[in-house]
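A quick write-up on the structure given underneath.
One protein chain is absent from this view; the other protein chains keep their places.
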Amino acid sequence: MFWAAMLAVIVTMALAMTRAIMGPTVFDRILALNMFGTKTVLLIAVAGFLVDRPDFLDLALIYALMNFIGTIAVLKYARFGSLGSDAKRPRGQL
Amino acid sequence: MSRALVTFVVLFVTWLLWSGVYEPLTIGLGVLSCAFVAWFSDRIDSESSPKTDLGFWIRLLIYLPWLLKEIVIANLEIARVICAPSLPISPQLLQVPSGPKTPMGQALYANSITLTPGTITLDLRDGTVLVHALCKGSSQGEMDRRCCAVEGTS
Partner (left out) sequence: MVLDIVSWALLVGGGLFCIIGGVGIIRLPDFYTRTHGASITDTLGAGLMLAGLGVQTLPHFLDGDWLILVKLLAITIFLFITSPTSGHALVKAAYARGVRWDQAKTDPDAKGKE
């Protein structure tokens, strides 16, 4: 039954990746990547139970942390065109 | 000061749960790093951080099961909409007056709206929330009332 759950997660990841490739705006891609990251957390957690190694959950938690920080960082870059602190003004038209 | 202490305790309990190695060296390192992070995060904007009391957290615990129930209901609703072949959506922007007035209450309200599928908060300004809703008739009145109740009168 873990296989079934993993299959569902992988199908969802494929769908999210399709949207990330299709776009059309950069925010669509970030949304899809954020979703992809959340599914990775689930995939790692289920894989940990599948091979009976619960310490995979630590990796899943770390991945959740990094996914959140990464999303915010990419988002800030997409919004301001820079990660620096002096990026007060949004970049002009893309 | 008490905020830093709470941060330290939460961090250290987390450290103990995750580390699994209970030797003086690792525990000492844990105390050091937790204290450093608590001190560091206390310096960030400590004056303007919202004030909460114990009653707020207790009322929050009573509120969360209701929010969970709402999330499940909204999930079923949106899942039905997405699976319907004709895709019966009617997206709209709504300006909803926000009942909660304190920063903590407003944060709770806006996050509750976003967490519930079908509605997402775009902006929160001057006591109104700008909400994007997927379908008509997703009512926020009940949530508004309950968030006010959690916020309390303080």
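The chains carry the letters A and B, assigned in the order they are written, with residues numbered from 1 in each.
In this text, contacts are C-beta pairs under 8 Å (C-beta built on N, C-alpha and C of every residue); 3 or more make two chains touch, one makes a residue touch a chain.
Just so it is clear, the model here is predicted, and its values are computed rather than measured.
By the touch rule given at the top, the unshown chain touches A, B in the complete complex. Here one chain is not drawn; of B:A35, B:L60, B:L94 or B:C148, the residue touching it is B:L94. One of B:A4, B:I27 or B:I120 touches the chain omitted from the figure, and that residue is B:I120.
Although one chain is not drawn, its touching partners on chain A can still be listed: residues 1-2, 4-5, 7-9, 11-12, 14-16, 18-19, 25, 27-28, 30-32, 34-35, 38-39, 41-42, 45-46, 49, 54, 57-58, 60-61, 64-65, 67-68, 71-72, 75, 78-79, 90, 94. By the touch rule set out above, chain B reaches the unshown chain at residues 14, 17-18, 71-72, 75, 78-79, 82-83, 87, 89-96, 110-111, 114-123, 132, 134, 136.
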